[in-house]
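Got a structure for you, questions after.
Excluded from the complex is one protein chain; the other protein chains are retained at their positions.
Our next item is chain A:
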Amino acid sequence: MDFRRVKEYIAWIYYQYQIISCCSVLEPWEQSMVNTILLTIFAMVVYTAYVFIPVHIRLAWQFFSKICGLHNTISN
């Protein structure tokens, strides 16, 4: 039951995406092209986030903690 409602909801969201981005008026092969390109871009964004964001956060944390840490030692 729940599964069917979730599927309906996803279908509705997909339909909204189609009519908002004019995909509903494109021919089927054009729709596949748009979907493929968008999914590729999205996959690349996810991959980049997965690979690079933890490293950046760690480096930024080190940078700021060094400044705050320096400040602490001076005030001591």
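Here is the rule we go by: a contact is a pair of C-beta atoms (placed from the backbone, for glycine too) under 8 Å apart; a residue touches a chain by one contact, two chains touch by 3 or more; residues count from 1.
The rule is simple: contacts and distances are computed from a predicted model.
Per UniProt, the protein behind the absent chain is "Serine palmitoyltransferase 3"; the candidates were "GPI transamidase subunit PIG-U", "Nucleolar complex protein 3 homolog", "Dolichol-phosphate mannosyltransferase subunit 3" or "Serine palmitoyltransferase 3".
Between the chain not shown and the residues A:Ile20, A:Val51 or A:Ile67, the one that touches is A:Ile20.
The set of chain A residues touching the chain not shown comprises 16, 18-27, 30, 34.
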